[in-house]
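Excluded from the complex is one protein chain; the other protein chains are retained at their positions.
What follows is chain A.
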Amino acid sequence: MSWQPIVKSPDKFPLKPHLSNYLETCKSFSWEQAAAGLDGLPDGRGLNIAFEAVDRHALGANAEKVALRWLGKNGERRDISYSELRAQSNRFANLLGELGIGAGERVFSLSGRVPELYFSAFGTLKNRSVFCPLFAAFGPEPIAQRLQLGEGRVLVTSERLYSKKVAAQRTQLPQLKYVLLTDAEQDIDDATLALKPLLEQASAEFTIPPTDPEDMALLHFTSGTTGKPKGAVHVHQAVLMHYVTGTYVLDLHPQDIFWCTADCGWVTGTSYGMIAPLTHGVTNLVDEAEFEAERWCRTLEEQQVSVWYTAPTAIRMLMRSELEPVKQYDLSPLRLVHSVGEPLNPEAVVWGIKALGLPIHDNWWQSETGGIMIANYAAMAVRPGSMGRPVPGVEAAIVRRDGESLEMISDPDVEGELALKAGWPSMFRSYLNDEERYRNCFVGDWYLTGDLAQRDADGYFWFVGRADDIIKTAGHMVGPFEVESVLLEHPAVAEAGVIGIPEPTIGQLVKAFVALHPGYQQSEELRRELLGFARKKLGSAVAPKQIAFAENLPKTRSGKIMRRLLKARELGLPEGDTSTLEETS
């Protein structure tokens, strides 16, 4: 079925959108002019994300405005003003200094959405250390691996997560000097400290040292198709992208109540759940609880959310619940809904009109891009199923890679790899300690995203799929190699191949195929043992949801598992080129 464009009438909007004419805004846009929306550190001392997001408001007219409205999972509520957020993040910065943690050193978080997480993130940036968030549903292996790769010096976490997922591996993490526990009353030992008392003792005064816009600020791990996870390095300059997309995509106005439902363990939760809204001085809502259809609808109503940034999995779960929030709840303050994480199906875009009273605006970006790159806009017609058009200042193209050269595809509706012209402020500056992989992402001036897409005759981009084997599940990336490696650690497993199979709610579901060593028998008991084994090591965010036995897996003659073929066979798709397939007897 074809979907009609959703045409808007911006002149009837309660607020005039910052971007009312897409083409005109793109034409007149310059990064130099956009940078005028930021203050920079006083006395020309550079640019620091925490100053733009917190201090400049705390030192001005917004000092007592609510920066973070925190909703606890048990019904608590805490309002944190810009002034308090400044003081608390200053305390954390001072604490890092006292602990001997300096510029460029990595501070990791593994935490639920609690206020201390936000104090730590901004305090880390103030100290010019590097903030690296981890997802709390990772298991011990992905956590330890990322801490090692990122050379984490400090980990901010809770008592529970520490004892369940980190403590047993602490000896393998010699570079990790301190663990700071957000909810502990007392220190556990000299290197595992209770955060709250330390924050209380630390001074609330701190002057952000001179910060070069190119200083490393954030580290986001993302899964690779082979090998270890990659740490995408972002710098303080990225805040310009956060600010600009806050203007043109999220359309933030001073009176907005903004809610980004993404967890801070992922790049969306950092770029848009922490930084972007605060650079605009709005009130940013933080809900500690996990998705719950009724709770979320009630929160939209009670907190009078005006701009909502959520994810396809949540939207599809709401669709399943058969709630029609706009009929049961007063959503009158809500004026704009965005979604990111994986392509939003047209049915869901249109469902928004019926159930929320507003279409849902899909957008596209990745850990490497640091901020939204392609988007649907409040004032622009939505073509359901399209990711929209490039953000002003961003140049996107469809290309075909041919070794060291690129063929630019200008014909409409032709599939190719989505590429971005290098130079936007939040472009990743490296993969930590992995220059070669970084270089491989670029051909000339273009960053190749690994996503396949096409562009229609009017310049709208449409997502097609991944160019590699990375699995997108519930909005986050899972690298098949990471899962296969863990399965191979089990003594019964001789071969493992991991693919994503389509699932209506979470997009793709991680499924593993395993071949057993001689002497092991396929059985339900062993299947469950492998499932549990993978879950214990990888955690629910990464572990396979399904495991199937296979006699042997399709491999190339050089012995590499052909995931593409595994997937084609599983889904009954054409097998394509099998000329490299190993012959099996």
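In this text, contacts are C-beta pairs under 8 Å (C-beta built on N, C-alpha and C of every residue); 3 or more make two chains touch, one makes a residue touch a chain; residues count from 1.
One rule holds in what follows: contacts and distances are computed from a predicted model.
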Protein name as given in UniProt for the chain not displayed, "Acyl carrier protein", "4Fe-4S dicluster domain-containing protein", "SpoVR family protein" or "Cell division protein FtsX": "Acyl carrier protein"
Candidate in contact with the missing chain, chosen from A:137, A:216, A:420 or A:471: A:137
Among A:79, A:214 or A:294, the residue in touch with the chain that has been omitted: A:294
Per the touch definition above, residue among A:439, A:517, A:536 or A:560 touching the missing chain: A:536
Contacting the left-out chain in the complete assembly, out of A:145, A:313 or A:454: A:313
Which residue of A:20, A:430 or A:505 touches the chain not shown here: A:505
For chain A, residues in touch with the removed chain: 73, 137, 139, 160, 290-295, 313, 317, 320-323, 474, 505-506, 509, 528-529, 531-533, 535-536, 539-541, 545
